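Note that one protein chain is taken out, while the other chains of the complex remain in position.
We just call them A and B in the order they show up, numbering each chain from 1.
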Amino acid sequence: MTPYLPADLTVTVHSVEPYSLYLAIAGELDYTTTAQFTYEVNEALDSHRAQQGPVLKDLHLDWSSLTGIDSSALTALLLLHRRAHPEGITLHLHRQPAQMTRILELTGVAGYLTQDAPTVHPPGDSTPDEPTETDVTS
Amino acid sequence: MGCARCVPLFVIRSPGTPDRPHGGGVHVSTAWAEAPYPVLVTDSVGDVVETNEAASHLFAQAGEDVFVGSLPDWLAQAHRRPTPAVGPPESASGTVAGRTFEAHPSPGEDGCVVWWLVENTDLHLAQQALQGERERTTILADISSALFSSLNVERCTEVTVRMAADHLANAAVVVAPAQGRRHSLTYTQVGGEVAHKTAAIDPRAVPGLTEALQGFPPVPTRWIDPGDIPDWAVPPGFTGPIGSVIVTPLPGYGMPAGVLILLRSSTHQAFSDGEEVFARLFAARAGAALSAARLYAEQASITTTLLRELLPPKLERLHGVEYAGIYRAAKDHERVGGDFYDVHPGTGDSKETFVVLGDVAGKGLEAAVLTGKIRSVLHALLPLSGDHKHVLTLLNDALMNSHHTRFATLVLASVQRRQGEVRIRLTSAGHLPPLIVRTDGRVEEAATSGTLIGALPEIHAQSTEVVLAPGETCLLYTDGITEARGGPLGDQLYGEERLRTALRECVRMPAEAVVERVQMLASQWLGGREHDDMATLAITTPLGGGGTPHLVGEHDDSRPHDREQ
C-alpha cells in the first residue's frame, strides 16, 4: 500500500537570462503550499536581482507539471503580481491547467495578472548608486 | 503434664519464628516459660491449659482470664481450622490488648496445640499508615480529576462542596466572590443534594469570612464558634448538631476563588494530622479548579460576544420567499471563518431583499474579521443596493484603501416577490455563479461574472436576472463545497458537476432541505478529511400558491425563539 504523503510543491528555475526568468512549478498549489510558493518565487526573484541587477522584465511560469490547485493559488498569484509589477516585471503564465484558467477567469483577474508591467528600468540603464550585489531585500 | 512434653518437638520444628528465643539445648519447659513471647498451650477442644508468664501478663492487660474463658475469637477460629496434611500449620493474626500478634501453631501430642504469639504491632501500624496514605492519595487524585474535568463554575462548585462534605465535614458551603452585592452560595450535607442560592449576605456575619473572600493577605483556616454563624451559612434542611465550624479560603489565581465553610458535629477544634494536610491540598485544588472554570467562563463569554457579530445569521422566510443558509467552518472547533452570508429584509414599497454570500481569502479568525468588515460596509451601503455595480465599486475602494492584503469574492442578490414568482437580480464579483434548480430538474448556472473585490484598482461586473417559479431554488455557495476533496477514491474534488447532479434531486424542496442536502453530501464526500469553509444559501419560491403556506393562526415572527441554538 502506498503510504499517504502530504501534497508537495516544487519550484524549479529553468533558465536565467538578464531580462527573463523561467520557473517551472510542479505538484500541488493549494492552501498548504501557497506560502512555500510565494517564498520560493521571491527567492528566485531576489537571487536574479542579486546576480543580474534590477533588470528583469519577464517572469515566465510554466505550470505543465502542476497536479492540483485550489482557490488559494489566486492569493499566491496576486501577491506575486503585487511584488513584481512595481519592479517592472511582467508575469507570463504558460500551459496552465484548466482549473487555473477557470479560477482566473471566474475572478476576473486573468488579464490583470499578465498585463504589461510599467517600465521601471529601461534596458541598459544601470544605476551606479544602487549596489546590485546587496540589494536583495526590496 | 503430657501437653508440656510436646513442646520440645515444636520448638525444634517450628518454621515460622526465626528469631525464636533460646537454642534447642535449653530445657524446653523453661524455654517457652521464660520466652519473651507469649505462649499458650491449648487442648484439643480449644481450652487454654497452660500459658507462660508473658502470655499471662498480656492477657491480664487485656483484662481477660484466658484460663476461665477460652481463646480470643480470632485464635479460637484458627484453632478449629483443620491442620493441613502437608506443610506447616497455618498461622493466624489478631489483636490482644490493642496490640497485634501473629500466632504460630504447632501440633502436639493428644491434640494439643502450642501457640507462639509474635507481636507485629509496629509493622501493622506502618501498613495501616501506608494504607491510609494510599487512600488519601487516591481520594486526592479522584478529587483532582473530578474538580478539573469540568470547566463549568457551577459544576466545579458542586463537586467542591460534595467532596468537602464527604471527606472533611458533615456539611459544607461554598461562598463565591461577590457579584455586585450578591454572593452565590452552594450547599450540601453528607448524603444530601446540592443546593444553590444567590443572596445579598453580609460576610462580616461570619468571623474571618471577609478576609478570606478578599484572599489577600493570605489567611489561615479558622475555627469559629458555632454560635457565631448566621442561618444562611447552614445548608437548608441541615438539622445535625454543629460542634465546630471551619472557614477555609479557596486560593485562586491571583484572586480568591471563594471560601469553603465546613460544619462538623465534632466539637474538637482541630483537624487530625492527616486531615490537616488533606484539607490544605483540597482547598488548593478546589481553588485552582474554580479559578480555571471562572477564567474559562469569562473567556467563553468574551469570545461569544466578539463572535456574535461574525456568526452567520439565522435565516427565515421573508416577504413570501424562503431563505436558508448553512455555514460550516474549516476547523470543527471553530464557528467562524472566511465565508459569510447575510440577508437584509427589504423595506419600502419594493420590499427588495438584499442577499450577499462571499468568501474572503484565508481561513480562521483572521479571515472572519475581514468578513465582519465587509458585512458592515455592505450593511451601510444598503440604500444603494439597487445598483450592484455601484455597491461593489464602493466596497472595492474601501478594501483597497485598507492595509490588509486580502481579497474577497462575493455574490449579490436582490430578491423581490411578484405574484407567484420570485425575481432575483444576481451579480457575481469573482465568485462561483449561483445555480438555479428548475422544476423540470434542469440546473442552470446564472449568467453573471465580475472581478473579485479588494485586489484590483478597477472592477467590472455583469449582472443577470432570473425568475424562480414555485418550487424552484437559487443556490449561492462557496468553493469549499466544490473543492471538498475525498469521495470513495479519496482524492477527488466534489466539483460542480456532482453538485449539479445533487441539485437535480432538490426540485420542489424547501430551502432548508436544499442547503442541508448539499452540506450533507459534501460532508459525506469529505468523510472526515480536512476542508475549507463551506457556505450554502438557498433562495426558494415556496410551493403552494399563496404567500403564506404557514400555519393557520401561527404567530411565527412574534413568538420569541427561546430554544438555544
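We adopt the following convention: contacts are C-beta pairs under 8 Å (C-beta built on N, C-alpha and C of every residue); 3 or more make two chains touch, one makes a residue touch a chain.
The definition used in the following text is that contacts and distances are computed from a predicted model.
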From the options "Magnesium-chelatase 60 kDa subunit", "Iron ABC transporter", "B12-binding domain-containing protein" or "Phosphoribosylformylglycinamidine synthase subunit PurS", the chain left out of the display has the UniProt protein name "B12-binding domain-containing protein"
Touch assignment to the omitted chain, from B:E53, B:E445, B:E465 or B:E505, lands on B:E505
Of B:A76, B:A297, B:V377 or B:M400, which residue touches the hidden chain?
B:A297
Check the options B:A33, B:L151, B:L365 or B:L394 and report the residue that touches the missing chain.
B:L151
By the contact definition given up top, give the residues of chain B that touch the hidden chain.
141-142, 144-146, 149-152, 154-155, 159, 296-297, 300, 332-333, 335, 471, 487-491, 501, 505-510, 512-513, 516-517, 520, 523, 528, 542-546, 549-554, 556, 559, 562-565
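We take it that only the chains that are shown with their structure count from here on.
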Any idea how many Å lie between the Cα centroids of chain A and chain B?
50
How about chain B: which of its residues touch chain A in the complex?
359, 361-363, 405-407, 409, 430-432, 449-452, 455-456, 459-460, 479, 483, 532
Can you list the chain A residues touching chain B in their complex?
31, 70-72, 74-75, 78-79, 82, 105-109, 112
